[in-house]
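And then subunit A:
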Amino acid sequence: MSEHKQNRFLPYLREDRLPHIFCPGCGNGAIINAFLAAMEKAEMDFDNIAMVSGIGCSSRIPGYLKCDSLHTTHGRALSFATGLKTANKDLDVVVFTGDGDAASIGGNHLIHAARRNINLTVICINNNIYGMTGGQISPTSPKGSFGTTAPYGNQDAPFKLAELVAAAGATYSARWTTVQIENLVLSIKDGLKNPGFSFIEVATQCPTYFGRKNKLKTPTAMAAVMKANTVFKSAADRMRAKDLEGKIVVGEFANTQKDEFTENLEKISIEKSGSKTVINSAYESEL
Partner candidate 1 sequence: MRTEIRICGFGGQGIILAGIILGKSASLFDEKEAVQTQSYGPEARGGASKCEVVISDGKVDYPKVQSPDILVAMSNEALMKYIVDLKDEGTLIVDPGTTDVEDVKDFIEEHNIKVYEAPATKTAIDEIGLKIVANIVMVGAITKITKVISKEAAIKAIEASVPKGTEEKNIKAFEAGYALAE
Partner candidate 2 sequence: MAEEFFIQGNEACAKGAIAAGCRFFAGYPITPSTEIAETLARELPKVGGSFVQMEDEIASAGAIIGGSWGGAKSMTATSGPGISLMQENIGYAFMTETPIVFVNVQRGSPSTAQPTMAAQGDMMQARWGSHGDYEPIALSPSSVQEFFDFTIKAFNLAEEYRVPVFVMADEVIGHMREKIVVEDNIEIVPRKRPEKVDGHIPFENIENGTTPMPAFGDGFNIHVTGLTHDERGYPDTNNPETHDTLIQRICDKILNNKDKICSIKSENCEDADIVIVSYGAPVRSVVEAVRRCDRKVGYIKIDTPWPFPDEQIAELTANAKDVLVVEMNLGQMYYEVDRACKKNSNVHLLGVIGGLLPTPDEILEKIDEIGGN
């Protein structure tokens, strides 16, 4: 038997939790790899990363990574992350979420976290469908696509998440797909380094549910469609709305600087108490 080559990211994983629950052909594996590569490129201290997620397939990712991780309630990851980051602003807080989690049940938290420009890095894995519950349409499902709850085709227009979050006030917002891993890695790296709210939407394939329901039976077929439909933002800016229908526009939608939420709180603390916001005070017997 030939020697098995160890994945260089294995030390970051909770090996005692493997195998994982993701379906064959799911994009989550590629996105975990992209995240870890970006984290190394950004020269982050992995031990200082705390992950927060909601409910759904993508929200299971933090459970496989060997760092502090808070797997919360459906849609609410950003509110938990807001509390965690506020209580300890020294932590690098990363949120993994999906399209249903972030944009449907958690839509209000998403726009408010962006509005506050709190220093979180959000990776939103958008597969246009509810995978964990078995193939129902989501707020990003394309008009006309099929799901178990849209047997006659989805009648609603989808959200454009990266644009929505940019409009809500995030200082970094971008969209890439699982067929542009190099761009994705650089984008996650930029998001991790951005001292404000960073949102990276990753369009991905769910062959098990979206693919099966929409006559795209293999991951390769889904990747091919995704690639064919991708338009770079620079080109898209010069295109007519009609020509952009059904396209996935990739690129950056916000990359700017603004006051950050926990920095502002710290400024008030310094002004009112003479010192920075306290960290780990729950363990103190004298205050």
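If you want to know what made the cut, all candidates are chains of the complex that A comes from, given by their letters.
Note that in this section a residue touches a chain if its C-beta (ideal position, glycine included) is under 8 Å from a C-beta of that chain, and two chains touch if they have at least 3 such contacts; residues count from 1.
Remember, predicted model here, so these are calculated numbers, not experimental data.
S.K.: Which candidate, 1 or 2, sits against subunit A in this complex?
M.R.: Candidate touching the shown chain: 2.
S.K.: So in the complex, the part of subunit A that touches candidate 2 is made up of which residues?
M.R.: 14, 16-17, 47-48, 50, 52, 62-63, 66-73, 76, 78-88, 90-91, 108-109, 112, 262, 265, 268-269, 271-273, 275-285, 287
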